[in-house]
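Beneath this line is the structure, given in structure tokens, with notes to follow.
All protein chains but one are shown in place.
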Amino acid sequence: MKNLQINSKFIPLLITIALFVVLFAAGSVSYRGFFSMQVVLNLLVDNSFLIIVALSQAMIIILGGIDLSCGALIALSSMVAAYSMSHLNLPPALAILAVLIVCSLFGFVQGWLITYRKFQPFIATLCGMFIARGLCFMINQDTVPITDPFFVSMATMRIKLMPGATISSSVIIALVMLALYIYIAHYTKFGRAIYAVGGNEQSARLMGLPVDRTKVLAYTLSGFTSGIAGIVFCFYMLSAYGLNAMALEMDAIAAAVIGGTLMTGGVGFVIGSVFGVMIEGIMQTLITFQGDLNSWWTRIAVAFLLCVFIVVQRVLVLRREAKKRIRPVEFIE
Amino acid sequence: MRTENVLVRMEGICKEFPGVKALDNVDFELRHGEIHAVCGENGAGKSTLIKVLTGVEQNERGSIYLEGNPISPQTPMEAPALGISTVYQEVNLCPNLSVAENIFIGREPIKHGKIDWDEINRRSETALARLNVKLDVTGRLDEYSVAIQQMVAIARALDISAKVLILDEPTSSLNKIEVANLFRIMRKLKSEGMGIIFITHFLEQVYEVTDQITILRNGKLVGQFETAKLDRLQLIAKMIGKDLAEFEKTIKESVHDAGVAANEGVFYKAEQLGQQGSINPFDIEISKGEVMGLAGLLGSGRTESARVIFGIDEPDSGEIHVDKNKVTIKTPVDAIRLGLAFCSENRKTEGIVANLTIRENIILALQGKRGMGAFLTRKEQEEIADKYVKLLNIVTPSIEQLVGNLSGGNQQKVLLARWLATNPELLILDEPTRGIDIGAKAEVQKLVLQLASEGRAVLLISSELDEMVRCCGRMAVYKDKQKIGELNGTEITELNVMKTIAGGQN
Partner (left out) sequence: METRNKMNRRLIDHQLFWPLFALTVLLVFDFFYIKGFFHLEIIEGHLYGSLIDIVNRATPLMFLAIGMTLVIASGGIDISVGSVLAISGAISALMIGGDLVFVDGVQHYVARYPILVAIFVALVVSVICGIWNGLLIAKLGVNAMVGTLILLVAGRGIAQLIVDGNVITVYYEPFFYIGSGFFLGLPFSIYLVAAFLGLIMWLIKKTAFGLFLESIGSNRVSSRFTGLDVQKIMWACYAISGLCAGIAGIIVASEVKSADANNAGVFIELDAILSVVLGGNSMAGGRFSVIGSVIGALVVQTLTTTIYAIGVPPEITMVVKALVVIVIYLIQSQMGKKTVKRTVKTSAGETALKTQEAKA
């Protein structure tokens, strides 16, 4: 008979999901109109691009690094897309391709500097962020509208799931990315290598894993993902501006941490990031519904949550080191 | 010469590091279905030998044969492919991954484009069953004890089909039952034809489970012996380079020089001090004006005792009295305030601060004791530094030289100087003469005796038996992480120490 004990590695994720449910329940009880499917779906609609970069951020943190360039790459993506369509007259397909190539290149260079030149990930991606934002402004200092029909149609498309519940195309893309990341993280050697390297890089090397290749590939993928998020952002905003998505990377990191990814590396589920974003979103929604509190309370609330999660994570790690809970083992003759 | 059934043969292996011959014309032979121990003290070369075999290092001369075929692994990745797997003391697995995953990472079976977890779990269970172990393979690796983690490492090695299994100090963190399990597995694998190289310094274990012993000393091969035919005393003598007959001849010479009367009062006394997993509870008394030695082979628990005494590791049992007052020592700061000082054996990682100058390193502990406010003036610092540079004969063009640039021996002296500068009541020295030239060794030994004659207490740990005998007035003997005996005054001879180690009960 299988015991009902939940595998302990799922506990942080379950806590995150539970927190979301609690917040949603609290909102539903306190405010009229809160308890509706659309409220939940709007979290996805408004935050799809954040969800996408939170996924890649989680992977990078699991690897043991950090990526501060995602917000800047989103802004750059929208600018590259807008510019190539309006000034270079590229068809949308090529514009999207250009975006993905540029962003992947950013990720690749950052990954290379980190892996082969021993740059600290913080510094390398920080520089990437600076350069990306700078490039954005160099292309155009003002807002550039996106008028291409394809983009417009993607922006306005609404898919009706059931009466009173619609989502946008961005949500579909975000969910596809989620599926992709779950596949990579749990069903590919590359993904497992990321977990291994994050757990103990030296052991991973000694076990024969292609550590360097994994790291560079991971950062390249992260850049690529920022590009996808940037396209989705275009669908959301239909314009490009250098100051877009400022400080988004911090939200992504916060979402990953709240979603159960440990900053020390090697531990975490990408789906946790999704819930992390939804928690951030639902707190924003709660505050909006409240009406009195200003929106910057969201920042404080998110920071508070982040703090709690980080401290709890740290305490758990210390406790685990102090008392090794040894699992029982059978010996067969 | 036995030539049939040879699995690994290494002939004439030479390996040099800058300035030192790590391996000098060493031969080694491992047969199918054999458990072969490699023994030797510090600097013997056993690690290097294994590193050459597994491709971590490359030999300059000599050849390696695997089942008769010459091999020459250039990187550590090549060895497993050849069938040579190593399980290290610090189990080189990923603690955050599951047991099953650790066994299969890097070679996961793919089905329909996805990793086939069911097969991984199934095959892991089979691999572990081969070692007679049954557990939840989906559990995280670090939720299991170190002993089990080692078995997982072994299971991984076996699954990659090893012909040769190298176990590097596998029993250091295991308790008796776990060691028994490990030996059972080793015997089973031996019966299946595997060749196992067992590197350890636990002598009892060598006698319990091995068939052959290869002894190395200072990079040279002392010899290969059949375990059953080599008695313990012989083994120890060969490891530390003494001929037994030599001893019995020169027994008069090994009378210690420590003619200083001990017992100007007990300074430090500990009862049942211990830390689970690192050192079994022990009693110890150290008096002012005496040099107390902790004798034993590598890994016997001497350093662990010292660490617990100095507060680096927090003890979980025992009572401590310093100068007749009951005290608690939980951190180095506590210990230093009570007048203790500790010169670590790992001077690079736990001793010197490489980026600071000689002057800064020397006054560091003293300044730490004085606190932030009473900062020694530059002149005072220079005076102190100069004094000790002269006293210990530290070779350097200037006291502003970075300690990281000094040779190992001089670094050791700087470390010593640092602690001497704090004017300690009890000075704990862990391998203080390691890596120092003969002349300086003598100086340090003289200094140790002088400190005692000044009324201080000294706790000395050294792998060099003659040094210990020469300096110590009393000695505690350690073996296999336990204190097993004490020798006093005229009892202290090299022969007696070795006899105690050899004959001591576990």
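We just call them A and B in the order they show up, numbering each chain from 1.
Note that a contact is a pair of C-beta atoms (placed from the backbone, for glycine too) under 8 Å apart; a residue touches a chain by one contact, two chains touch by 3 or more.
Just so it is clear, the structure is predicted and the values come from calculations on it, not from any experiment.
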**Request:** Please pick, from B:Ser344, B:Gln445, B:Ser462 or B:Thr493, the residue that touches the omitted chain in the full complex.
**Result:** B:Ser344
**Request:** Among B:Pro76, B:Gly106, B:Pro332 or B:Gly489, choose the residue that contacts the chain missing from this document, as touch is defined above.
**Result:** B:Pro332
**Request:** For the chain that got dropped from the picture, name the residues of chain A it touches.
**Result:** 66, 113, 117-120, 122-124, 126-131, 133-138, 141, 242, 250, 253-254, 257, 263-264, 294, 296-300, 302-304, 306-307, 310-311, 314-315, 318
**Item:** Positions on chain B where the hidden chain makes contact
**Value:** 17-20, 22, 42-48, 168, 312, 332-333, 335-336, 342, 344-356, 360, 364-365, 367-375, 382, 386, 389-390, 395-401, 404-405, 407-409, 412, 418, 431, 434-437
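Definition applied: only the chains that are shown with their structure count from here on.
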**Fill in**
So, in whole Å, the Cα centroid of chain A is separated from that of chain B by 46
**Request:** Can you check the complex and tell me which residues of chain B touch chain A?
**Result:** 76-77, 80, 92-97, 101, 105-106, 108, 110, 113-115, 129, 132-136, 138-140, 142-145, 148, 156, 181
**In the complex, chain A residues that touch chain B** = 7-9, 183, 186-189, 192-193, 195-196, 198-200, 202-204, 206-209, 266-267, 320, 324-333
